[in-house]
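Every protein chain except one is present and positioned as in the full complex.
Chain naming follows the written order as A and B, and within any one chain the residues start at number 1.
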Amino acid sequence: MQAWKRLAALAALAVVALAPLAAQAQGKEQYKVVLQVSDADPAKWGLALNNANNIQHDLGKGNVQIEIVAYGPGLAMLKGDSKVAPRLAQALDSSIGLLACENTMRNTKTTKDQMYSGIAYVDAGVVHIMKRQREGWAYVRP
Amino acid sequence: MQAWKRLAALAALAVVALAPLAAQAQGKEQYKVVLQVSDADPAKWGLALNNANNIQHDLGKGNVQIEIVAYGPGLAMLKGDSKVAPRLAQALDSSIGLLACENTMRNTKTTKDQMYSGIAYVDAGVVHIMKRQREGWAYVRP
Partner (left out) sequence: MQAWKRLAALAALAVVALAPLAAQAQGKEQYKVVLQVSDADPAKWGLALNNANNIQHDLGKGNVQIEIVAYGPGLAMLKGDSKVAPRLAQALDSSIGLLACENTMRNTKTTKDQMYSGIAYVDAGVVHIMKRQREGWAYVRP
């Protein structure tokens, strides 16, 4: 019976692992979008977070991968003392990627302990956005 | 003679209907672009309309499909009392798609009778932009 259980578990794993391939084969490839924040404007930060929520709501959380990339004057969005800080935890909970640009951090002498805890980092925000587009992600600048 | 006339009309229709396919076969696929308006800034609305006109002028009206998607703070561009309302009729006459975001309308308690008459609607502006990019449309945020 143990053997059967293990086999069933393996089969379940296989189904989960192959689901994206199956979806792709049916032409239902997952949506992917990178949202750019490069303005020092809290209204823009809120709009980017609203956009992310609406995208997940409209397409279904499991059908879309979302990243918000903050760079240049937009870096402040992802600081610990950001005006949208209360909403960042919720974004992370919803598997929305929050990525800060380390280039901007170096140029503005910002350290990781000044940033919102739990976010991720990319070496250069603008290069990350270019790479995502090359990988087929949609690009939206709210 | 009537039969000949009908046949000629049918042939003419067939030529019109098949023209896009022929153009595509020659690698002259139609240009397609989605313009995003998400700022509450009438200067940006005017720029988006100028962009659309310039694109049609430069590529030829028949060679390009254009949509302007207004969402978030940009929704006001497509309201009945919009500062660019006098230009919206001309855009519609030129087959420039004007699309308002129903998500934004719900969130701001805006109803369709407050919007400029003759425009079209999408459920979520940002998702529409993503889908257009996936379909190969260019994306420009003026």
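The rule we apply is simple: a contact is a pair of C-beta atoms (placed from the backbone, for glycine too) under 8 Å apart; a residue touches a chain by one contact, two chains touch by 3 or more.
Because the structure is predicted, anything quoted here is derived from the model rather than measured.
J.: Take the complete complex as the reference. Which residues in chain B touch the chain that isn't displayed?
T.: Its contact residues with the unshown chain are 31, 33, 43, 47, 50-51, 54-55, 57-59, 138-142.
J.: Contact with the hidden chain only, please: which chain A residues?
T.: Residues in contact with the chain left out: 36, 38, 72-73, 103, 123-124, 126-127, 129-130, 133-134, 139, 141.
Just so it is clear, only the chains that are shown with their structure count from here on.
J.: Between chain A and chain B, what is the separation of their C-alpha centroids in Å?
T.: 29
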